[in-house]
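Would you mind keeping the following structure in view while I ask a few things?
The chains shown are only part of the set, and none of them has been moved.
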Amino acid sequence: MVVVMSTDVTEAEITEVVDVVRAVGGDAFVSRGVSRTIIGLVGDVAAFGMLNLHNRSGVAEVVRISVPYKLVSRENHPERSVVEVGGVPIGPDHLVLIAGPCAVETPEQTLAAALMAKSAGARLLRGGAFKPRTSPYAFQGLGEAGLRILADVRAETGMPVVTEVIDPESVELVASYADMLQVGTRNMQNFALLQAVGAARKPVLLKRGMSATIEEWLMAAEYIAQRGNLDIVLCERGIRTFERAVRNTLDISAVPIAQRLSHLPVIVDPSHSGGRRDLVLPLSRAAIAAGADGLIIDVHPEPGIALCDGDQALVDADLEELGVVTRDLAALMGRTPASATGRTAAEAAERVPEAAKSPT
Amino acid sequence: MVVVMSTDVTEAEITEVVDVVRAVGGDAFVSRGVSRTIIGLVGDVAAFGMLNLHNRSGVAEVVRISVPYKLVSRENHPERSVVEVGGVPIGPDHLVLIAGPCAVETPEQTLAAALMAKSAGARLLRGGAFKPRTSPYAFQGLGEAGLRILADVRAETGMPVVTEVIDPESVELVASYADMLQVGTRNMQNFALLQAVGAARKPVLLKRGMSATIEEWLMAAEYIAQRGNLDIVLCERGIRTFERAVRNTLDISAVPIAQRLSHLPVIVDPSHSGGRRDLVLPLSRAAIAAGADGLIIDVHPEPGIALCDGDQALVDADLEELGVVTRDLAALMGRTPASATGRTAAEAAERVPEAAKSPT
Amino acid sequence: MVVVMSTDVTEAEITEVVDVVRAVGGDAFVSRGVSRTIIGLVGDVAAFGMLNLHNRSGVAEVVRISVPYKLVSRENHPERSVVEVGGVPIGPDHLVLIAGPCAVETPEQTLAAALMAKSAGARLLRGGAFKPRTSPYAFQGLGEAGLRILADVRAETGMPVVTEVIDPESVELVASYADMLQVGTRNMQNFALLQAVGAARKPVLLKRGMSATIEEWLMAAEYIAQRGNLDIVLCERGIRTFERAVRNTLDISAVPIAQRLSHLPVIVDPSHSGGRRDLVLPLSRAAIAAGADGLIIDVHPEPGIALCDGDQALVDADLEELGVVTRDLAALMGRTPASATGRTAAEAAERVPEAAKSPT
């Protein structure tokens, strides 16, 4: 950190900055130029952050040089991490495909979507039982009944389950069914929820907030990590811009940047980025080529009657092409498509959590 | 709602749209043009929303004509509402000033800030005990100890208390101390929290999400209203844009627009909008002149050592000028500055909730 | 300027930075910390900018401390400037109202709009003869015929004329008719045009680019100033954001910020900001209260048949209220409404440029 003092700074103000820095265990080096005095700080950036140095009198500007997160930073952990979800690795050597319906509606619809997903190469099943919706009048998900359907479909297909959790209170419930907990874009800075999933001992899929900077996204991951859970996968899902042709603008640059700043895996959600079926394939290709560690995709057996986001769900030929794309591009990028290491449904079923063995 | 069918639509597809609309109790009128068929819908927009008509085959576009919220809409409630907070009215005839420290740090700092605020004309005390912070390493607030300090300062000054609640679990606790519950910008789409404050029987201050459209903001208010709580005050606090000279860009147009679309009062937070002390006065003036029903302002007795957002807190001369500005502009805008109707501290103390009479 | 060197910098790299800085007449002070070396630069920022120091090997970051413009900066010219347009002062003591039709359509429409504007207190007439339109199929303006109409209406009403110039080639022509040259939002970084108006010896109204930072806006003004023309008035007209309820988001904070960074007058265009008639009055009030030095407003005698932006043009009661608002708020802000110092039409007519005395 570099503290730039104002042109009319006094000696007392300089001394005060040095003193408060040393009081929290840091060290401070004063450099006096002709018009400006600059103080370089060495030590714990988090401790310095608590000092609110930019508020102090005599301080013109504080320039951060290190990143403000630690546990998730690549600076402190140069090797890229692998996160295992129900035995499926997500990380630099593989390319994982997560697919399923936006919302769990019925057992039949969920199973059909899972089988479609699986045959396209997906190894993990996504599906929402608790749906955060902009409108209180929109379908809010089936709740625990939806979780039970997911567990049944996992037993049938062998696909571990990724599902969203929307408040701290239901983390335990959702974790008793799910293999991976998803934190959605609207909850990226729901700090109570981040802390709850941080304590939950299940891998977490952390979607980027729709207007979060990459740095804020990594700070949100740091909240989870701080509670002892480093099994975090970051998911870029589009940001809010002025462009109206798409629901969100996929920030493809975020993939290599987040991978450079953090050791965590980074996947992409091309379905929610564009919000349009015809963009899913081109954005999936772009994501893999940019180096993403995986994709999460909406599929639905009958998009026309989907209760949620049907206009972006893949079906039939498009889904088959996604499977082909994934395999070919993965190879070119030096990655094993996750499906190639395939476990059988039977193996998977053995790993189903207790609570999830629902009698329905 | 108007459903525009695609150029190659079939009769069966048209019939299907008409049928599903009628199945939910609506009515549908088909108009056949030379190249396009258009279907006008009459009935419950919320029910139509559940149909996901834009997913149906043969549908090119769905054009909404009514707003997607009801309870908070002005269409359904033309008269602008007044929300009372501990006896202080917020609404079209008054101009309320809410002020206090960003974070409660000590009893002394909080009392000093409250007295400063009061002498500038503030009738409500703001102060954060639970602080949602981007960094897990930043000061997170004193929690319940902070609530107790706020209650003590209310007893001393007669100022009802506005304080933030950051998760559903602590709503009851915070409501037992506070006169108004604040939902912060990062939680505007934390739907579990919205539902919890909707059930809490305390007025709610709903800050606009930093990248929420005005429509999404009103939908968030609708979540609260749906639980039976219509004592909602909207607060514009700046949106995220490309401009880097400010922390957020105050969207001053949102004040008249939200007042036109909704009957709820709309206030402005000029402190967090700009994030700079030198902008608080100009933005406060602008907000009142644009028709805001009040202001919420950060003050701190010693901004240089504030634990949170000290660089935007008002003090001394600026604060006095704010008092003058509020009075003069309020008069010009045909409003009574809330302080003019002033209750005494003694009267206020009588209204302090039980749980808040802390022994400290 | 502060140059932060990377952690693995070599002595040779440090020496090279010092040498290139000295080679352009600056001075450099090296401060060696435990982990970082920092070099403070003293001298001509523009010259340093040409060095592209951030490209040099061994350089981690370059932190600018001074602003990158000079002629328009307030640092170098603390007193706020007054720009005179046809005898009407724009600056800190007055509040100027500029009004007229978005586009000049006919002599009758232009005269009617001018008289409406004048009776509401406007002292300068706006009107577009050359219209930059997003669509090549939209009305592009009357060209020189429109300039002639403006000149005739000036002769009739005594109102000096502000009109847009859209390419370097027509600057001379437009300047021969106009009292002030407007550079529109889409041309804010049309550098050839900026240089041409800089050489034109007429006051310039420089609209902010719809996605320009305040700093870029001031850099654009610097281009004009560099050619010897410091009669520049800045105009905030809304920026592009994600919000869809308005055409542009008025950045009200830009008014006090630009006035703090630059000595140039700053006015606001509430018509094009919102793009909605019902926002013109609230945004006008907000602009004056935020400290704007004036307003530029669209008026039209029959908005329903306007060829350009009719849905934002004021007429009748709204326009009268604008006049009242301007007077009352101007007084409260310690400003003389420009109309109070009024010249007569006869006086104004005497000052009409030769070329403008068209025979039509």
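The chains carry the letters A, B and C, assigned in the order they are written, with residues numbered from 1 in each.
Going forward, a contact is a pair of C-beta atoms (placed from the backbone, for glycine too) under 8 Å apart; a residue touches a chain by one contact, two chains touch by 3 or more.
Predicted, not measured: the structure shown is a model, and the values here were computed from it.
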Checklist entry - All chains share one sequence and 3 are in place; how many are there in total? => result 4
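The definition used in the following text is that only the chains that are shown with their structure count from here on.
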Next on the checklist: Suppose you list every residue number at the chain B-chain C interface; are over half of them used by both chains (same) or under half (different)?
Outcome noted: same
Item to check | Distance-maximising chain from chain B - centres being C-alpha averages | outcome: C
Checklist entry - What rotation angle, rounded to the nearest 5 degrees, superposes the C-alpha atoms of chain A onto those of its identical copy chain C? => result 180
Checklist outcome for this item: So, in whole Å, the Cα centroid of chain A is separated from that of chain B by 28
Checklist entry - How many Å are there between the centre of chain B and the centre of chain C, using C-alpha atoms for each centre? => result 33
Checklist outcome for this item: Touching at least 2 other chains, the residues of chain C are 211, 241-242, 244
Item to check | For the chain C and chain A complex, residues of the former touching the latter | outcome: 2, 4, 27, 29, 31, 33-36, 38, 40, 42, 60-61, 63, 65, 211, 240-242, 244
Item to check | Residues of chain A defined as touching chain B within the complex | outcome: 46, 49-50, 52, 54-57, 68-69, 132-139, 166-169, 186-187, 189-193, 210-211, 216, 219, 222-223, 226, 240, 303-308, 310-311
Next on the checklist: Looking at the complex, which residues from chain B come into contact with chain C?
Outcome noted: 211, 213-215, 239, 241-246, 249-257, 260, 273-274, 278-279, 282-283, 285-291, 328-329, 332
